[in-house]
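Pasting in a structure now, in structure tokens, and then I'll have a few things to ask.
The other protein chains are all here in position, but one chain of the complex has been omitted.
Each chain carries a letter (A, B and C) given by its place in the written order, and its residues are counted from 1.
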């Protein structure tokens, strides 16, 4: 087993992915404070916007073969409420907190970044890849030039870690290069895949597909991108076992995020982290 | 149940997808001649190239969660051998035969198309989407202008049905429109998704992902494309049940192709066709 | 999720099974009527997420669920044998509300959760319902009728085809009986059309109705925000966080 330890972007090299563990409310039903620190190097919050968002109508989520499709619509309490009610609790975990930001315009992202100055937040993850909102989100991901501008502008006001979460569709390589050249510290590869299910033969649910089904696809992206960009890549897509994590490292990731697997069983990440530590003898 | 019968591109509206039933050798181990006709409206051959191709080294195929990944490398006997040894048998099925064509340059496709003039072949499916070859294949699918040129050139020499099989990645909509404007009779949506698996923690297999895992992704593509182009769309990706077929029709397909499910169980298509006929009362 | 041993997996009615699990006393002590557990009985990602089932009954270190075979997940479940293991989540969701002067209404396996409620009611930790209306399409589908009969609460069986108990829909019987003696509240669990009908009846008769709802649950724990229930006030509630029992008058059944 090769030793990847010196190459981790953070340690333990597991993060909780945005939108798959809420805002931390029930985390401690499954983890002791010590276990949180032993398992996760970073916690990425649900997507936060300037204004509160109520989210989409039901059905919002459905199962696909070995995957999930969701169209939550970035339901969140808005940045003010988030800071007031949730952030303090999250910072108490003593794990690096990254806030996943969602905006419709570049200015929204900048305003959001300003909100987190001096709050103790370690980093920002710019969500330019949500497939479930009318404006913003994935629309950015088709325009590498706009992404470049976005990262530059946020970089001006934000000195902490700055990650960009890519969409797995569109001109991914160009977007990754745009992030690299405009000052992003890492890219997260990737968000969900635009998908669709027909429920009960009638209702059409359009959303983003996540889970084991997409793992071979995102793994390939990480493999390709890691050969083309030099900033670290955080792998994210379908991770549900220690082998999955190792596969991402083999393909060039420097850390990973776990999403859907946390919904299946919150304690899976704990087991994965333990297994990895044993493998790495750390 | 809505009646889709008047809208079928061919009938029965099931085709066997390229590369998943060989060149017909063992088809009759599972189907009587009558059953072939009752189940399939079209049989699409394995990709055929000008010269014989030996294909890729092992491992060529592996399982992914709810899917397969393959890197066959378009192994085929070449057009001359195909015509001499296999075509006659295929034409005897009395089912419309479509030949899936693979070339590295536009000229290759034109030369291949010429080969099938007057052979009794009903149509050609231009494979511009194979992810497992160094030249040609998916490279076309990133260049809508080249696809336009390709279809125009083949159209000049080929009067039968002309389909283009799209890749699900890249500028899919632009490619679809290029097909539409240059004389294609239908588009097939879609081929496999570029993917990767790490075998036994070491070996990297890059290939195309197919099967139920990708169904929600391709279904979404069919849904989007059918709203943007007016030539018929043949849906292809992860179909393994009658419900899957109906889902594709709900999303705008006018026929479908079955691939991986035929590998799982050759007789599944027979059952699906029966179930559909009962539903449609035909 | 923890592994627990199956001690029973018995067909109770066509397509309906009773599963007993040895979860331990520590576990059963934490359970309340109205809560559910998530179960996984397959070593596969298809189905992907554990399936939710209401706690049907609890005895010492044992927990029971009553379930209907619907799709892949429940098909896996019903093939399990005693002695084999399943994975179980902690108890989830909220307990049934403590109601006064109320009746129970169940359609089909919607009856499941009322077993535990009646057990607790007899033990005194829940108010005793005045009556339990239990309906199904046919008599043989009234799973566990025998078990429910063991409690001191009067049990009214109702079948659509009249093969057992009163003939008709549950709302037909309720309409008749509740007019005479109006209860303080109705706690109803069953298929959505039934819940809508009972809610409407409650509105007409001025009786407060509580409905136990279902949606597809990904996490059951408030993490994913997927299990959204539209409310009349335009907002959304999450089934797993605020439910699964809701005051019927708050639910926007049209958008559900």
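Going forward, a residue touches a chain if its C-beta (ideal position, glycine included) is under 8 Å from a C-beta of that chain, and two chains touch if they have at least 3 such contacts.
If you're wondering where the values come from, they're calculated on a predicted model, not measured in any experiment.
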{"item": "Of B:94, B:228 or B:267, the one touching the omitted chain in the full complex", "value": "B:267"}
{"item": "Residues from chain A at the interface with the omitted partner, ascending", "value": "65-66, 212"}
{"item": "Sites on chain C contacted by the missing partner chain, in the whole complex", "value": "42-47, 72, 75-76, 79, 81, 84"}
{"item": "Chain B, residues in touch with the chain not shown (by the definition above)", "value": "19-22, 25-26, 29, 46, 54-63, 65-68, 70, 72, 75, 211-213, 240, 260, 262-267"}
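We take it that only the chains that are shown with their structure count from here on.
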{"item": "Pairwise touch network: line, ring, star, complete, or other", "value": "complete"}
{"item": "Chain B-chain C separation of Cα centroids, rounded to whole Å", "value": "47"}
{"item": "Gap in Å, rounded to a whole number, between the CA centres of chain C and chain A", "value": "36"}
{"item": "Where chain B touches two or more other chains at once, by residue number", "value": "65-66, 212"}
{"item": "Residues of chain C touching at least two other chains", "value": "45-46"}
